[in-house]
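A single protein chain has been omitted; all remaining protein chains appear in their positions.
Should a chain be cited, it is by its letter among A, B and C, assigned in written order, with residues numbered from 1 in that chain.
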């Protein structure tokens, strides 16, 4: 079942090592079929060089396995919550990509210092707080998703304009209209994280890019008046 | 038309990922035929691994498309202004190359700390100010070019001796006698930016290289008394 | 003799350059056959691209060569002590991997700043003191092992939960249930060292990850209640 989606999700997973975003098995990508209400995700702890499209695990939106010979990624319950709370996203990525994870460990939002960031992500990349001991013990992976969704509501963020988040002392999640775009955002986030850290070292008093420049770059790529790329 | 130039510009564009200067489609190279008053540029948002020489777009110096099935790079109007203001350059490159973009985000000129820099770029690499809201809204890409040209005039810089600039909170532009040399300068700039940042971390009180050393290295590679390389 | 173990240890050694952990010959891996009380180790100063499985040297647990045409690694006596003191480990790795060696040179324990670390290593990675002049002159390599074992006892550390150590002004040792897992831990340590350094630069006041988060990640991968990966 869902053979086409399994192939897409498999290919999106394979892009993680290709883009240098994962060491060993430290990452997972999922993609959803919204009509069927089912999503497909990487199995837990299987090496990328042995992964096959048919190894992908099919899950429903209550977190039950529907098909698959393997256990799904241990982070699956976070994906479940994100699909439920962000009702129009089509793909989710979790990695420990090095620079993004450094910001997560540092416990800081990534400020928007330039157009590379503004081209894809509107405003700062938020870093959510640690889960409490109770939240961890109750349901660590699910509560990670709940915390992300709550934080986006609290800060009044549009998850389509800010398709990335950092979990404190852990690492990033990104999402997009499908698995491939979610990976694209994971690559952008890693580069943005790298550049923000180095930029602060070069100028410790650096300020975020002016709002009008951020707007210009975001909206020349997104929305009705976008003019970047080719008409489709 | 301009088949030879298209091939040259195509090859110069393909050097950007080869030298690690671009992620995804974040860069563009153009080259000009000064006799015909036409230049050739990468199409907007087309992936490098699908790019073909015949995809290059032909533009005139008023910014009108003369030939091509694709939209030109969204930064085309900046190239137009640079070709008009710097009347003897033959190629222009824009990238978000990581270290140069960090200095642009930091909003600082790159001081000349050594001979790697002085071999190619005379004095600091200037970082121009942000455009105002009005300049952005009126004509963002064109005014980026105007600001660069104005800054070079204001600082009394020779654009052939300083073939690189940083746009604040954005990234670098470089140029040269043709598209290939403009890419060469983009590679040099990225390495110079990397080394300047690390050098300041190693010695926070570091001073620029003495003027006589900068002169020696610049002029052993450029001008009538140059003796680097082979006679041609 | 020990042909299968030689091949395993050879392959584990070859993973060091593959994972970018060694320059030239700056690293060595060994693996032990506990029933026979013999271990197999890389010969000293032989280039990785000329290494063959049959070049591996067989040693006993008193540090005598049992078989092999080459001299064993100059660090062999450290391996001997680690196998004797940590009676259930099956493989040992020593490298000068760049980031881990930086922390060793800096003389600092690596704090646990996040889940990438906590997934594999429980608590800080300890950095042991310098050997005294007397300890160096008496038996440098052996006393390096003795110092590591003493430090683990002094700090009451479980060597299976903390499978890595830094030797001050030198570099890391890691171990595991076999040679391959010891290399796996060497890769983890290098990434953890890189991220900890960058994380401190991004937030100089950063604190270690909360204990409950460290516990959660460590125990979802280790022990009776682990649920990461596939059942075996």
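One rule holds for everything that comes next: a contact is a pair of C-beta atoms (placed from the backbone, for glycine too) under 8 Å apart; a residue touches a chain by one contact, two chains touch by 3 or more.
On a predicted model such as this, the values are computed, not experimentally measured, just so you know.
Student: Which chains here touch the chain that is missing from view?
Tutor: Touch partners of the hidden chain, whole complex considered, are B, C.
Student: Using the touch definition up top, pick the residue from B:38, B:61, B:139 or B:199 that touches the left-out chain.
Tutor: Once the missing chain is taken into account, the touching residue is B:199.
Student: From the list B:34, B:155 or B:216, which touches the chain that is not on show?
Tutor: B:216
Student: Which positions on chain C touch the chain that was left off?
Tutor: 23-24, 26, 43-46, 70-71, 74, 96, 98-99, 101-108, 130-131, 133, 136-137, 140, 169-171, 197, 200-201
Student: Using the document's contact rule, name the residues of chain B that touch the chain not shown here.
Tutor: Chain B touches the chain not shown through residues 113-116, 184, 187-188, 191, 194-196, 198-199, 201-203, 206, 209-210, 212-213, 216, 220, 227-231.
Assume only the chains that are shown with their structure count from here on.
Student: Assign the assembly's chain-to-chain touch graph to one of these shapes: line, ring, star, complete, other.
Tutor: line
Student: Can you work out the rotation angle that lays chain A over chain B using Cα coordinates, in steps of 5 degrees?
Tutor: 90
Student: With chain centres defined as C-alpha means, what is the inter-centre distance between chain A and chain B in Å?
Tutor: So the centroids are 33 Å from each other.
Student: So, what's the distance in Å between the C-alpha centres of chain C and chain B?
Tutor: Measuring from centre to centre gives 47 Å for this pair.
Student: Give the residues of chain A that touch two or more other chains, as numbers and ranges in rising order.
Tutor: Touching at least two other chains: 201.
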